[in-house]
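Before I ask anything, let me first share the structure, which is written out below as structure tokens.
Of the protein chains in this complex, one is absent; all others appear in place.
First chain written, first letter: the chains are A, B and C, and each begins at residue 1.
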Amino acid sequence: MSGGLEIRGLRVVFDGFTAVDGVDLDVRPGDLRFLIGPNGAGKTTLVDAVTGLVRAEGSVRFGGEELLGRSVHRIARSGIGRTFQTATVFEELTVLQNLDIAAGAGRSMWTMLRRRRDVPVPVARALETIGLTDVADSPAGTLAHGQKQWLEIGMLLVQDVRLLLLDEPVAGMSHDERQATGELLERISEERTVVVIEHDMDFLRSFARSVSVLHAGRVLSEGTVTEVQADPRVQEVYLGHAPEVPSRGADDGPDDGDGGAAVGAGAASAGDTAADAAVQEA
Amino acid sequence: MSIRLIRSLRSTGPGAPRPHRRRLLAGGAALTAVVALSACGAKTDTAGASDKAAKIDVSGDTVKVGLLNSLSGTMAISEVTVRNSLQLAIEEINASGGVLGKKIKPISEDGASDWPTFAEKAQKLIEEDGVAATFGCWTSASRKAVKPVFEKNKSLLFYPVQYEGLEQSPYIFYTGATTNQQIVPALDYLKAQGKKKIYLVGSDYVFPRTANKIIKAYAAANGLQILGEDYAPLGSTEFGTIANKVKASKADAVFNTLNGDSNVAFFKEYKSAGLTAAKMPVVSVSIAEEEVKSIGPQYLAGQLTAWNYYQTTPGAANDTFVAAYKAEYGADKPTSDPMEAAYTSVHLWKAMVEKAKSFDPEKVRAAADGITFAAPEGTVTVDGATQHIYKTARIGRIGSDGLIKQVWDSGEPIGPDPYLKGYSWASGLS
Amino acid sequence: MSVILGQTFTGISIGAVLLLIALGLSLTFGQMNVINMAHGEFIMAGAYTTYVLQKSISDAGISLLVALPVAFCVSGVLGALLERLLIRRLYLRPLDTLLVTWGVSLMLQQLARDIFGAPNVQTRAPDWLTGHITLVGGDDPLTVADNRLFILGLAVAAVAALSLTLRLTPLGRRIRAVVQNRDLAEVSGISTSRVDRTAFFLGSGLAGVAGVALTLVGPIGPTMGTNIIIDAFLVIVVGGIGQLKGSVMVAFALGVLQSVLEYSTTVSVAKVLVLVAIVAFLQWRPQGLYTLRTRSLV
Partner (left out) sequence: MNALKGRAARAWYGFAAGAVLLFAVAPAALSDFRLGLFAKYLCMAMVAVGICLAWGRGGLLTLGQGVFFGLGGYAMAMHLKLADAGPGNLPDFMQLYGTATELPWWWRPFANPAVALAATVLLPVAVAALLGLLVFRRRVKGAYFAILGQALAAAFAIWLVGQQATTGGTNGLTDIQGFFGYDLHDPVNQRMVYFVIAAVLLLVVLLARQLIHSRYGELLVAVRDAEERVRFLGYNPANVKLVAYVVAAGTAGLAGALFVPAVGIISPALVGIVPSIEFVIGAAVGGRASLAGAVLGAVAVAWARTALSEEFPAAWTYFQGLLFVVALAFLPGGLASLPAVVRRRRAAAPVAVGEAA
């Protein structure tokens, strides 16, 4: 478990629009780091850059290895896993199959071409950890929203990643589910490095070991929860957006029941894309 | 080995082992069946093993014949007209008492402009329906596809369209022109008119390419100059470049073997490029009255065609044919060379059958030589050796009314020579 | 010399035809991402409309000019109907849309065959479009055909009209809004289903106009659409999805490339080479000439 995430001077530019503008970030092994910031601050883009989804300048090292310039699947194979804002699991496959695939990137051709006869040990363990043993043979598409997010985390566990990048893992979850997820993350982060993008301040207060605040593509503040909350620059940035911060946490899921909130969420997340689009128009 | 195989099969899945055994049984049965059956088939070198005569259904008071044309797909445009005239001939024959006392019952099949379908339908007509003879096919490709079927089953096909020659199947009668009855006379005509520099334009398929091969051999021997040779994919409607090339070549005449569809675009482009029949005439061998009507006389007036028959060909037989056709299918429907050849083919078959006094293909073939029929194009005679017919070559000029007027003919019917054996310049062709 | 110029103009006129047949697709495929294989049959519908109109209006010139708006409406209505009845169900399944509309195109072809007969039909071109303009006279004249000029003009006018509609009218703004963010547009009070239908009407209508233009150069037949539809799609794919300027440039570039290759080789070889060139180009720029970069996941 040696070597954490080390980001230096990271810049991501979309057709002239700078989404991430010179970020330096260090996350030590065993940390449970929360990334927060208003919409368009560049949180998700940062994760995209680390995982190779978008092209970036600067340097991203994990465990001493340079990641920038590698293809997505190679970065994944060097022990870095992520989840997405909307839970992405293979809906037509069973929970077991989902986990089995996640566990198997290193399998030989011969193993791939044969059937799965039993449940691999790491998969069984992960099923237990995320509490989905009972529904192991159900298609992932039939799971509840929270269960899907757990399944995603479970997939990262069997993938045996050393760095987990989670994009809003508790969005759309009930209070109890959040609590359970948070405890799960605490356990996981004992052996691995975990970075969480989250808007839910209660969740953050309960579980974050450290926090980085991003604003306009730069790191605004860094420290423990109390330190960050006390930072006047953070308060300034969040004041204008104050009402949005608490409401965002609960309403980004696809199966949101609350119509009014959905409008806000749609508009907010649309804002990012619209901004991008607006730039390309120019 | 087999034990290991079973084990490895068993280990591949969660399923019970029983079905695996069943699989091997099924596979084994399959293999045994294949081996057993393959043992008794004839080898290619055992002569006569595949002798199999077509079973002709002559029970009852009718005799069946097959009509095999494309009623759908791209070739339907042309082939439907042939189908119509085949039906007209059958009705005439039935009205006058049929063949050997039996009424003709046509079995209609659609080749769907698809060569493998032609082969399939031909086989169905012969094997399932037991037809005495089949009439149809238009493209060379469809004829090539059905040829082995007719030869294999020893059944007769009557093919009514002018074609590229170089073929002589014992089970096909060719009632359209072969090259020495259409292309060679057209070249003779151009040469006589003092056209020395020729440009060749054609669709990219067998007939144009073979025709142009013959034309080039003719030109080499007769002091004509071929300035260029261009092919457009079938159905192509983009002729800007070809028109530019033709124009830049300053040829005396263009020899056009384009297929129906493309002619429209070609002649529009030809006219737009400022080329005219007076300056650079185009001789076409695939444009008949039907195509003139659809291309539009405004683009074609003055251009030349080479055929054996025109709607305007004089003679009582033709007057009857044209009148009967128009009465049946509409006054605005023109008659054309392939339609006439198809119409003639049914009557020739009737005459052969009556001479043979049998529907048996072998006897019909034996009776074929010298059979004559007063066809709309004039009296035609069957040449038993080649199974083609004697035909008069005719060059026509397209009028602004859409009809084609004959400007030259060969005077007497020309004997068929599909392999051009009688022409010394053609010796290197096949 | 005049050959080079002549070939260039031939290339440009091939490009103009390509552009016209692809223009409607730049809206339905490029903007809305719907792969409508029946687009070729909408072109056919436009061509047959011209034919029918010429039967009732004997003056070829007037009937041609009348045909332009009428064909636009006929094909447009067909397109809107198709959108309403089938495509609307399939917005999330682009590949199924492709095959379903292929089925529709088969039926439309057979319908045309049943109504107008299997043989191709023809329209008479008006007298003012059958001639040519001589650019360079003399022994080696360079001429430009009137009908080709007309098509080029029509293509330019159609591109201008489409571009202005998208940029300046409220409808255009709505279409762009829906294309860029369907959900946001919906919550902002835009009826996306109506915008979809209108966009489809416009795109299919442009196919009708292309059909009118095609009657000037080639035959009108039930299968005329099948022969050109793949070319049209390739123009959009190579130009870059949703990029009007890309489609325009690629249409003319492919036209000139085709005509140059045709001159130096044969028409068939040129066609194969152009297709191979397209596959190679897409290796280099898989998203086409112009791309819209977003950070969307898939």
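Rule of thumb we're sticking to: a residue touches a chain if its C-beta (ideal position, glycine included) is under 8 Å from a C-beta of that chain, and two chains touch if they have at least 3 such contacts.
The model shown is predicted, which means the values in this text are computed figures rather than measured ones.
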item	value
Touched by the hidden chain, restricted to displayed chains	A, B, C
Hidden partner chain, touching residue among B:56, B:104, B:234 or B:306	B:234
Residue, one of C:137, C:170, C:189 or C:286, that touches the chain absent here	C:286
Contact residue for the chain not shown (choose from B:77, B:112, B:172 or B:201)	B:112
Touch residues of chain C, complete complex, unshown partner	33, 35, 86, 89-90, 92-96, 98-100, 102-107, 109-110, 113-114, 226, 230, 233-234, 237, 266, 268-269, 271-272, 275-276, 278-279, 282-283, 286, 297-298
Interface residues of chain A (partner: the chain not displayed)	51, 53, 71-73, 76-77, 81-82, 84, 88-93, 97-98, 100-102, 104-107, 111-116, 137, 139, 141, 155, 159
Residue ranges of chain B at the interface with the undisplayed chain	12-16, 19-20, 22-23, 26-27, 29-31, 33-34, 37-38, 40-46, 49-50, 52, 71-72, 109-110, 112, 114-117, 119-120, 123-124, 127-128, 139-141, 144-145, 147-149, 152, 166-167, 204-206, 209-210, 213, 231, 233-234, 430
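FYI, only the chains that are shown with their structure count from here on.
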item	value
Chain whose Cα mean lies nearest the overall Cα mean	C
Relative to chain A, chain with the most remote C-alpha centre	B
Length of the line joining the C-alpha centres of chain A and chain B, rounded to whole Å	70
Mean-CA-position distance for chain C and chain A (Å)	44
Residue numbers on chain B that touch chain C, as the complex places them	72, 74, 76-77, 80, 204, 230-233, 235-238, 240-242, 244-245, 247-248, 260-261, 264-265, 268-269, 271-274, 290, 294-296, 298
Interfacial residue positions of chain C with respect to chain B in the complex	2-3, 6-7, 10, 13-14, 17, 110, 113, 118-122, 124-125, 130-132, 141, 143, 145-148, 214, 216-219, 221, 223-224, 227, 258-259, 262-263, 266-268, 271
